[in-house]
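The complex appears here minus one protein chain, its other protein chains still in place.
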Amino acid sequence: MHKQKKYIVSHAPFWHDGSRLTTKNYHIMLAVLIALAAGIVKYGVPAVGVIALSVSTAIFWELIMNKITSRTATIGNGNAALTGLLFAMMLPPTMPWWAVVTGTFVCVIIGKEIFGGLGGNPFNPVLIGMAILMIAWKDLFDFDQALINYDFDYLVLYPLAALKHFGISSIESLSAIDLLSGKQTGAIGTTFGFGLILGGVYLIIRGFVRWEISVSYLLGIFVTAFIFKSADSATYAGPVIHLFSGYTLFGAFFLATEDSSSPVNFIPMLIYGAAIGIMTILIRNIGVYVDGTVFAILLINLANPIIDKIRPKAMGRAV
Amino acid sequence: MGDYIVLAISCIFVNNILLAQFLGNCPFLGTSKKMETATGMAMAVVFVLVLAGIITWLTNAFILKPFNLEYLRTISFILVIASLVQFVEMFLKKSMPALYAGLGIFLPLITTNCAVMGACLINIKEDYTFIETVISSFSYAVGFGLALILFAGVRERILLARVPKPLQDTSIGLITAGIIAMAFFAFKGMV
Amino acid sequence: MIKRSFIGLFSPVLQYEELDTSKTVDSIKVTGAVTFFVDKKYSKKDSLLIKPGDKVKSGDIFSVFNDSEEMIISSVTGEISGIEAFSGNFGKEYTAVTVKTESGGNNVNKDFGKTLKKASKSSLNQIIKNFPGVVSDTVFVNPDKPVDSIVITGMDSDLLISNNKYIVKNRIKDIKAGIVFIEKMTGINSFITVVPESLAVVAQDIGVPVRVVELTYPLASPMLITQNIMGRKVTAGKTAEDSGVMVINAETVAAMGAASVKSEIPGSKIVTVIDKNGDTRLVSAIIGTPVNTVLSQLKIDVNEGDRVITGGPLTGTAVYSDSHPVLPDTEAIMVQDREDIPEILDNSCINCGECVRICPAKVPVNLLIRFLENGEYDEAADSYDLFSCIDCGLCAYVCQAQIPVFQYITLAKHEFTRNNTVEAENA
Amino acid sequence: MTEAILFMLGLGAACGSVLSIASKIFYVYEDPRIGEIEGLLAGANCGGCGFAGCSAAADAVVNGMAQPNLCVAADEETAVSVAAVMGLNAGSSEAVISRNSCTGGNRASDKFIYSGVLSCNAMSNFYGGKRNCTIGCLGLGDCVKVCTFNAIEIGHDGYPVVDESLCVGCKACEKVCPKSIITVKTMSERLFDFNRNDDPLAPCVQTCPAQINIPQYIKQIRNRDFEGAVNTIRERNPLLLACGRVCPHPCEDICRRGLEDEAVSINQLKRFVADYEMNSGKHLPVTCAPSTGKKVAVIGGGPAGLSCAFFLKRVGHDVTIFDMTPKLGGMIRYGIPEYRLPKEVLEWEIEGILNLGIEHHANVKLGTDFTISSLVASGYDAVFLGIGAWKDYALKIEGEDLKGCFTGINFLSNFSLFQQGDSDKEIKIGKKCAVIGGGNTAIDCVRTLIRLGVEEVYIVYRRTRNEMPANMVEIEAAEHEGIKFVFLAAPEKVLADEDGHIKGLEYLKMELGEPDASGRRRPVPIKGSETVIELDMLITAIGQGPDVSFKNNKSDIRLNQLATTRWDTIDSVDPETLQSNIPYIFTGGDAATGASLVVEAIGGGRRAARSIDLYLKGEKVTPPENSLFEKNIPESIFESVSGINPIERAKMPELPVDERIKSFVEADLVISEESALKESNRCLTCCVTCYNKDS
Amino acid sequence: MRDLISMVLVLTVLSAFSGGILASVKQSTSEKIEFQQLKFEKAPAIKMILTGCTNDPMIDRFKLKDGDQEISFFVGKVDGKVTGLAFETFGKGFEGKIGLMVGVNIDTMCLIGGGVTTQSETPGVGSKAKTDPKFVAQFENLPVAKGAFKVKPDGGGIDALSGATITSRGVCIAATDAVNIYNRLEDQLKEKLKAYSK
Partner (left out) sequence: MAKSITQEFVKGLWAEIPPFRLVLGLCPVLAVTKTVENGIGMGLATTFVLVCSNILVSMLRSVIPPKIRIACFIIIIATFVTVVELLMQAFTYPLFLKLGIFIPLIVVNCIVLGRAEAFAFKNSVVPSTADGFGIGVGFTLSLAAIGLVRELIGTGALFGVSIFGAGYQPFAFMVEAPGAFICLGLMLCIMNLVGNK
């Protein structure tokens, strides 16, 4: 047998545009930095603690699961870290350590790994963690309660909870600018609206998240809230409050756009976003939960495979 | 009218028979592997549940109640439902083979489906009127079908995902169903 | 390699190469042996019409097998030195016939043009297969395929290649003669030429209607030309010929013209050579020349772990041996440095949708790939538009998860066809 | 109370009558099997199987869309009954098991570096796969992915391993394997599976006349799965104890390790596991297919007959062995001396075979005690003639029938009969004996003689030691035991003393001449070199052929047409089918080939069994397709092998010479478990062109 | 035809047989069942409401019709004098019906608290309505005459259980209902109670 040089052989194509999962995940992390920094400034050391714990345990759980299923370690692609980071941003800074650890466990293992890892998950892993924690330890998510020891120079109020429990009169004083600049109570990373919008727009421009989903989501919120407001302005808050409080902006840019649980075709993306928006307002206005974002996205995640069946006819297809 | 709509929404979403009341789980897991099967099953349940709701309500109102035989509810309902389903199956098979192929084959599965039996018992327990019974039966069935179809959509994808071996099939199906049940929490308190 | 731009809001767009008129075409000299592939599996039991030691002349047309119509046009003069089996890409079995060239042998079959004109329809098919530029499984005249229009394409099949553009620019006369030849042979008289914008004026001289195709990849694929230019529907899983349109490379037409008029032997092929830096040059190579001869004459080094590709970057075929010959359908020879070879990963699809947005055939690639990974080819073909795919390779090009999507698709098409043929045979 | 009873009465009656009337009115024909299967299923309509209810499940089973064992609520019995309804009768319900036939070569060199879809099919589409090995496993596990029963896993060495308890024989793996190395076969198919020239076969397997999967059992020994190894051998060779002792192991001659080092001691390993089974005291269970009701007569209880009977019985035919000697075993009992193959070992082995349910008639001779006609008359559907080669060729020199002159087989068998107490005819032994011939029979004779206390024993052979056809080990053993070799001697005549008793042998000395066409230097007599050795006993063992004296029995009209060759062997139509010119008579072993190896006879027995099986099934008796018969795949025969670190071959323990020449106690001993394990590690696990290098 | 008849026959006999069995079981257990129902559903709540009673309200009970509904009333006496009256009403909770046992002090015409009887609310959240005495204690001493009770978010005076507005609302509805019933039936009740006063 004569010796020959061995070449790398594969089927076409031989070019790749260089896009990587890893790049995407790290850029999303980059995009939340401003909002995250605002949260850390606002809440101080406890927030840093929660974030660090969340990110590290998320990576840890993924590594454990990789070992158990004897697959190559996937923590390098940054997805576990991203999951941990997004999860931490949705928590109040006072979250006890055991709740954070349980939460990341649920996110990474139940939410993602048991479905075969990234790409197999039919639901947004972060939201599964959030939802299960919210059901299990409701009290921990009472932001007003949680932040009682903080001293801020503005009205310490979680707008959506106030709306739910004390009626619209209690939040009339809040302006859009106040809300966007973070003068509201809320989770670590979700109160600084400017930061979130900036990050979201960056991601959209870079193509890491789809504008269709974010825009239709925000539109859905706006329109539904507007309809409610016009129907009964004494009971229901206007679109501005809904858009800029709670997890709305965070959800629009970082949660609803999670690849695996969202549609890929144009029209389905619009439907998907709008449906989440509508559902969010429905829960906030007539449901039991203070902030409907988590459950609304989960619910529409569920409908994603059905919605995504609306797709253009492929070339040459007979029917 | 408004009450009826509220009742319907309540039965479809809030008190979804599968995910909130835990009725009809065996076929839920069994028939949700393919979208086609799920759709067929959903249709069949709608059909049977409305019929069964009506007939059990009639049995209860005109025979069991007047004669104080309420303790025979279980046995009479199951007999009536089983006979009804079997009758419908035979009827469809003979007269409408096309419909039978799409829907009739699921009928035997429904005989022992606790969703049907359970919904009928709930109707009686909640003291619904005849019209309410029809609406609630229909809505329960729609709720069942909705959950089943949504689940099938998700499950079709899960079947193709790289689920770890011990979790495959039923195990992951149950966990997904749990998450779906959780997603249905979104409707809590809406009525 | 073209990297993704900073703004990722819209899908990337790839452009075909324009013809660089400043460059000249060098000829590659044949030194040792050349190899021809015959489209038939070789087994030792077959009775052969030729044997090692037989002499052939350049321009000789000869059959190899007793019981098969496969024919070879020898592009060189020399002595047959070997006949052996070769298993190619996609399990395709060939018979490789090696001819040792004779130095200084200027012995050429002068009657090639006559033979060609006299050839019967069935043997013409076989002969035409050896003309440069023909996609190997395209059959020239096939009663099963109701071809009524012929498109002469001055476009090239892949990025970086400009062979046909060069031909349109330089060999108008031959193309015209070729059209006459085709018309005579087939009776089809509906011709059009498709060319890029820059050649539209030149192409007018051919004398048939000229249509301009944009340079956006993959608009020049036969399927899309049939659909966009000819306005005919191409059914999924069928070829352009099934819709009555045959797309022929300008180079082939020119070779036919030259052969029929000047009795010129269609033994050489314009090849775009793409080196490791992505620089291209056009060369003219004798069909059958080993790739390493071409590369060494152009002083391109290939090392262990590099990749040698016959064809373009998105649709070519990687070869494992650099003694692989230049075939009639080898449009380009591309060498990729091992550092530049994109990594392929065993990720699962993350549903980002890039492939769906870039797919010119609107195939739901995100769903399709899930079925393909699980080997459910029937489902993929029935419900997820496997056969709508026009083989452009863009899905794999943009895949963030670095899944070899297009490899899966080609594999699936091949396996599906194979399984169904087996089933049909067993039924 | 009354209301309740009345109500239930009414309800029951109403439901019952409505349904029964409806079942008449709305009756629709359906495949009766559907109803039958539905009746067998649990009827819980639970949907657990994924079908809509039990009737849908039954429908699916009938239409072949589901397996009989689909019901999750029922037990195994149900699955069995469902299978029965589906017409999967006992015969074909034989377990089908998937097997990977490529056992080795994970270091096959690569043609290229593959980068692409990780699937065997994708890779094999690429110029036939990246490995140079043309047939072997690609190891990307398409079979694992396709198996819905989780029965296949990629083992430690990178090759698929089948968990037989989980395999249901769906053949999905077989279909998906691009290299056709995963095969799903029933036991019968496996038993009659002959080497094909497109199989991944190590050189040893290609050479072994019995086609034993040698690398497989060596691998099993390596994994200490000794019982598995026994089963692997027994799939091809029922006489593993005997073969482990007497086989001249042609496999070792071609062993790739022998090219650079010493060949793996294959036969010692075989003997080791065979002894392992025997020493355990229990026959490993051997499965047989359910009876087919066909009867086959096997004439001759030697290795060929036993092998043929064994395989026929295992695939379900009823077999009766007819043998002319008191005990079964044929030449290996009466031709091979005790010290090479102790009779108790043989006894144990034959017992294992007969335990399968094979009948046996002893002391009956074809042509005298029974005829083919009588067999046909008593309902036998086919006959196997494994009569061996019991007739010694004559030397054709003057005086060879003197007193004190014997022929080889005659001597050995008569002695054997006497030794085993089956005959009281003692052979008178002389003091100075010579044996003419250079084959194994000759060696057996001399080694027997020396054990009987003969003072001087000579071997007289026409050519030199190098040309002796006997096994080299045997020759060496004989040398050790003090046998005197007279080479290049052509016997001229036997000298007699006055009372007609032998007194010497006169022979002519020879020298080697020019090489002839075959390359051997022919011996040429030296004129006038007559020499005499003094003797009182002479044995001629120059070869033997079948004894076809039964043809003389003119009453057996059926046998009269049986064609024989000029060497008296039975002329088979095809050496691979072994069918004679009379369609229902098959042959094998020495009767077909002339005197040859035991293992050859065993392989012949199996070949004949396959043909008989085909014949009994009414199929055409043709050789196996693509058969690799007595040939080697050229590309698998190497001239050199790289990457080998010499490791010493396991030494066979033997009795000291002075001990062994005194008795008939077995001279060769079995190797220890430790050295068997060590030796098994020397195997290179060759596939067609690839092999495992030493790490 | 014969198998048809036998099929019908078997089915009929079997069901009649089962009817008989069930009827007899029912007969022998019916009294026990009724007592159990009272004991476990109503008794704890009644005991809590009519504290200090000297009689057994489970025995001193009567039924009255309110429209279609029949309501059981339990009478509490201290030393032979009727002091309180307890009865059950229902409201819609988070998950199905909530039963509320309401007591009325005959003398002061005020509520003497209430007790949740049946509920299927979320454990630890809505279920606090039953387990947290502070919640129902809010109704104590509210005059019967005063119309509807409402939770604070609805503009009423009852503090909702944290996180269980719906449940709280349901309890309020039940209490409101009780007051309405009492007011509607006041005359009949007084009539009845006279019989117990002796």
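Odds and ends about this structure:
As written, the chains take the letters A, B, C, D and E, and residue 1 is the first residue of each chain.
Going forward, contacts are C-beta pairs under 8 Å (C-beta built on N, C-alpha and C of every residue); 3 or more make two chains touch, one makes a residue touch a chain.
Computed from a predicted structure; not experimentally measured.
Taking the complete complex into account, the chain left out of view touches A, B, D, E. Touch with the chain omitted from the figure is made, among B:114, B:134 or B:190, by B:114.
Touch with the chain that is not drawn comes from one residue among A:137, A:150, A:194 or A:266, which is A:137.
Of the listed positions E:29, E:51, E:72 or E:188, the one in contact with the omitted chain in the full complex is E:29. Among B:72, B:154 or B:186, only B:72 touches the chain that is left out of the view.
Considering the complete assembly, subunit A touches the hidden chain via residues 98-99, 102, 110, 132-133, 135-138. Listed by residue number, the positions of subunit B touching the unshown chain are 19-26, 29, 71-75, 78-79, 82-83, 111-114, 117-118, 121-122, 125, 165-167, 170-175, 177-179, 181-182, 185.
Mapped onto subunit E, contacts with the missing chain fall at residues 3, 6-7, 10-11, 14-15, 18, 21-22, 25-26, 29, 32-33, 36-37, 39-41, 118, 122-124.
In this text, only the chains that are shown with their structure count from here on.
Taking each chain's centre as the mean of its C-alpha atoms, subunit B lies 31 Å from subunit E.
Centre-to-centre spacing of subunit D and subunit E amounts to 87 Å, using the average Cα coordinate of each chain. With touch defined as above, residues shared between interfaces to two or more other chains in subunit A number as follows: 6-11, 116-117, 119-120, 288.
Counting partners per residue, subunit D has 3-4, 7-8, 11-12, 15, 111-113, 115-117, 122, 126-127 as the residues that reach two or more other chains.
Across the complex, subunit A meets subunit B through its residues 68-69, 110, 113-117, 119-120, 122-123, 128, 131-132, 135, 279, 282-283, 286-289, 292, 295-296, 298-299, 301-306.
Within the complex formed with subunit C, the residues of subunit A that make contact are 4-21, 24, 72, 116-120, 204-208, 210-211, 259-265, 311-318.
Residues of subunit C that touch subunit A in their complex: 1-4, 6-10, 12, 89, 159, 223, 227, 233-238, 302-309, 311, 313-322, 334, 336, 338, 341-342, 344, 346-354, 356-357, 360-364, 366, 385, 387-388, 390, 393-394, 396-402, 404, 406-407, 410-411.
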